[in-house]
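Removed: one protein chain of the complex. Kept in place: all other protein chains.
The chains carry the letters A, B and C, assigned in the order they are written, with residues numbered from 1 in each.
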């Protein structure tokens, strides 16, 4: 029950950063859905590092092989399995870490849990690398949703305290496509420049920065989700906190709503083309856990990459005594920008799962 | 799958605000656990309104009747069912609302979902009143955890932008008890005074305010939780977003971490009495979804009560035309302070569920 | 996870035989479905003992009180909770049993599991009495299914080795209704006479007999169910083995198929009114876990009631030494005939759950 999420649509991720391969099994996909491999690859490439000085120098080609679930380029009802072989493994870089847990990483908790049996090279199963198979699953979900007029997109809302513009009231497919085509996923390119500078500055300081990702889904019908624990917030949260480094999640105004008055935070209802619309969207498209038909809007907080080049205080587990650790190897001074498509992927997979449940209250 | 959460320990909530009764079935409780009814009632009373001008004037006695699951005051292995009869129902207050959805409420989404079949008097199954049975389940979980040295407590971290002190690095049972005994659940009573003033001011303005609840759990072993989607954050989030009005959730530094550098956000490890401890706790006691053994710390954002006395713009669903709505009846100008024990309750139930899974990686 | 089943439709049973009440929470019912209380009561009465010398002399009125989930006689989207108070409790009859587990009962396993904390008066939560709330849930599911042209019925296929006729190839609603209206639920009334005689003979011998229940569902669409572990057989089995005393389950020819040849067991396909039909139904309406559109047919084996009046060898748990036990009190010499509506109820609830999942492969 650890590396899976979903109810009708089950996404099960496997692999360790430096093992033979990483991959995903997606069970419950509707049959007959075309998978556009080129579009999927472009989506995966948004997550991939390489080239840019903003990311790790590791090369990850991230081309999935589909072992099952596709027939003639379409889903065939059987579980889909996609595998990505691990090629560029510098396991030598991680020798010291087995005994000296990196602050801010899962090294220590994996040791506490599994008593040293864990394969923690490069973070093992906790590695951000596991988000590649997540993007395979979510990229396919995005294609299926788009065919029904539901579009999921995200941008980098903040890095190191520097903020992008928020999404407009009605983010469109075109806007999502435009962000996706940019080398740096922001709405306000000037803010993006300052974010990039902050990332490079952190890199030069042998340090790292975090960020916030804002994700939206347009085209959802009203009435999706269930009361209380079956709410769309609950289900998205249960999946989104599985993305490594995510430490906070909010819907609509979220934490800011806590400082507003009801008269400011309530979205007035209006009639538009014979349908109920909200005049504003502080609820993020969700009331009582159920979609209003307005765009779903969420924000995920990504902590600064814990792998930094500076010396840090840790312990030597074998001797149980204080130690100093300097992490070598190639690391990302920021992962928030690379996590933008990952948040989209997980959001899309959860929404498709909900839509597959059918009926939504009446029958 | 809507009004339940948990894996081994299943908490299933039922009832509508103005129906015959509300209640909870708790399946999977360990057998032989004493339930201290007086202690439980004191816990429930922390959630209850009444008396104070800060809350609704509705009277809710909230004394549960146990229909099953207890034998001689102890759990007997069978599912526990507790029922609270609804007494003080002024259904008349809600007549107009069936056709004019209240902004910020689930009235509209329930209508979109169930086409008018919903019992939405007083919010129906979406009502904050449903948190009373949640507190029965969580209150029992708290007693069971306390017997194993695990203590869960919370305070009101902010109201209307006014902040309480955060929990100290190692919040203790005594501190939790002290907050619980106070009429207003804060650490800094002076801040509490200002919060109360802000609530009363909102009330006088026929408006409402929101707040933030900080919850901590002390005494958890390291190694609890699973990687990725089985993480302790995922499971807490899946449940906590089921509390009405919660719109944001963060662990440790959460959203603030997004503006920190890695060197600031990483908690250095140290050796203390032969065990690994972190020198700070920005991770909120969780790395890679697994407990570190440091206190678990989370913060939940509660939006301002959507029921306010001011006129609001809405629509008349039957005529599908704009309408104005002025909500009468008795409402809370703030629910954040009443939600403090609810956050404790849900947190405790999730933690007990995780502990019941046993083994935690080795076998 | 013990006393619940279902995915979208969750049925959660609570209560002990001699506790205050027994009941059920049904979460996930579609909204706007009328519940015909009189029809439901007639269904519950089929399970009820009383009057007949074939059953226990205990009086159980079994009239449910609905605490939630209904509004104006229709489901309202919120979880439905129904409670049946326990009235006729002769707890005194069970005193000796706490220390001397009854052979064939769960007394010993409950003790092994819960170390004496269990409330085992009358079987506690393991009692056949818990099938009353199951019938409330399933009776409502039957009404909802019938509105869509899906009918579930059952008969007593065997008692004490005496066999009823099997269902015809296409059992109809009328046939189901006819069986339901009979005092003894068989197709062949002459066989029914001999079954009754066998039950009375066992009663006179202070003994008991078992039986087999055959259940069918007509009107199911083809294509319902998922491959492998999501098959309709898997899901029905996961629920049906929860009925006390069920020790075997088969679909279509079941165990008899193991002695047939492929040429005998394969159902040839034919075209009928432009649709594919099978000429026979040895598959019981299921191939590969998925419905064929032919009637679903299953058979459940019910063991002889373990409570018998004869002296039996057991152990005294406190002294851990051999003991003899003679069970007094009022017991059923056979429960198979009373279990007929229970098998219908559980089957109907599982089928409704599957239908609520929607989509069924395409989208």
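The definition used in the following text is that contacts are C-beta pairs under 8 Å (C-beta built on N, C-alpha and C of every residue); 3 or more make two chains touch, one makes a residue touch a chain.
Note that the structure is a prediction, hence the values are computed from the model and not measured.
> Out of C:61, C:109, C:181 or C:318, which residue would touch the omitted chain in the full complex?
Looking across C:61, C:109, C:181 or C:318, the contact with the absent chain belongs to C:109.
> Where the complex has a chain not shown, which of C:5, C:43 or C:151 is the residue touching it?
C:5
> Against the chain that's been left off, what residues of subunit A make contact? List them.
Residues of subunit A in touch with the missing chain: 1-4, 7-8, 10, 12-16, 19-23, 25, 27-28, 31-32, 65-69, 71, 74-81, 83, 110, 113-115, 117-119, 124-125.
> Contact with the hidden chain only, please: which subunit C residues?
With respect to the unshown chain, the touching residues of subunit C are 1-5, 7, 13, 101, 103-106, 108-110, 112-115, 117, 125-126, 130, 158, 160-161, 202, 205, 207-212, 222-223, 225-231, 233-235, 237-239, 241-242, 244, 246-255, 257-271, 274, 276, 278-279, 283-284, 286-293, 301-308, 310, 312-315, 317, 320-322, 336, 360-362.
> Contacts of subunit B with the missing chain: which residues?
Counting over the whole complex, subunit B touches the hidden chain at residues 7-8, 28, 30-33, 77-78, 144, 148, 226-227, 355-359, 361-363.
Note that in this section only the chains that are shown with their structure count from here on.
> What pattern do the touching chains form: line, ring, star, complete or other?
Basically all the chains touch each other, so complete.
> Using Cα averages as centroids, what's the distance between subunit A and subunit B in whole Å?
26
> Calculate how many whole Å lie between the centre of subunit A and the centre of subunit C, each centre taken as the average of the chain's C-alpha atoms.
Once rounded, the distance between the two centres reads 45 Å.
> Centre to centre, by mean C-alpha position, how many angstrom separate subunit B and subunit C?
That gives a centre separation of 38 Å.
> Residue numbers in subunit C touching 2 or more other chains?
Within subunit C, the residues that touch at least two other chains are 7-8, 28, 31-32, 77-78.
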